[in-house]
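Take this structure first; my questions come after.
Note that one protein chain of the assembly has been removed; the remaining protein chains are unaltered in position.
Right, subunit A next:
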Amino acid sequence: MIQNCLKQRFEHTSQLLRFCHFQLGFKSFSFSVLPMTVCPQLLQTDTIEKPAVCVIYPYCSRSKSLHDRAVINCQYSMATFSTAERKRRPHGDRKSSEMSLHLKQTFEAAVLTELYPRSQIDIYVKILQADGGNYSACVNAATLALVDAGIPMRDYVCACTAGFVEDTPLADLCHAEESGGGTSLALALLPRSGNIALLQMDARLHQDHLDALIEAAMTACKGLSKVLDGVVRQHLEEVSVLTRD
């Protein structure tokens, strides 16, 4: 059944410009105007919505504070109504802890933490509706939140999933494609330098296909970074117009 759905998808697309197939479609980003450093973002992709909130504290608990850097804490949780079956434990189970850990590591590499010694940056992400690509949407939302908060970063952190179905790499998998049993690779990239901040892959893939898959994911991320950049600039224009009046 999955194979049929995918074949239909191929037929519907007008023309495959490149080897990989883009299925990204960001509908809207909404930034909210809140004072100082708290800045919730609502990131809506085709199917997934998640708000990301980023808070920066000038102080940090004694036990965890670092003398030369800021500490980044991430909390990832899913709303109980986000998946098809009601989720019993929204956070605290192993998958959520692992996701939180990965988000923390990704952003520790991207944020210029040396500028905020003895401080703490908290990032909270909550998934309202999950349809595959949870990690990527979290990373993108958190990037926007950090940009809105004015926290200096090395580059936009863009993340995207990619998969392999019938010798074709696909970008941005949805839930049906992910759980269909094919491979899925999640990649977090800093587009300008091409550095991979996080690489995660499940399920079997032959070694020879790895190159093509990573390449597909990287191209998708680079396209995504352009979209993010455009949205940020647009929002800035809007805000500057508002404040001028």
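Points to keep in mind about this one:
In the analysis below, contacts are C-beta pairs under 8 Å (C-beta built on N, C-alpha and C of every residue); 3 or more make two chains touch, one makes a residue touch a chain; residues count from 1.
In this text, contacts and distances are computed from a predicted model.
The protein name that UniProt records for the chain not on display, among "Translation initiation factor 5A C-terminal domain-containing protein", "Exosome complex component RRP45", "Geranylgeranyl transferase type-2 subunit alpha" or "AP complex subunit sigma", is "Exosome complex component RRP45". For the chain left out of this panel, the touching residue among A:Ala70, A:Ala149, A:Leu173 or A:Ala197 is A:Ala197.
When the omitted chain is restored, the residue from A:Ala79, A:Leu128, A:Met153 or A:Leu205 that touches it is A:Leu205.
On the side of subunit A, touch with the chain left out of the figure occurs at residues 85, 94-95, 97-98, 101-102, 105-106, 108-109, 185, 190, 193-208, 210-211, 214-215, 218.
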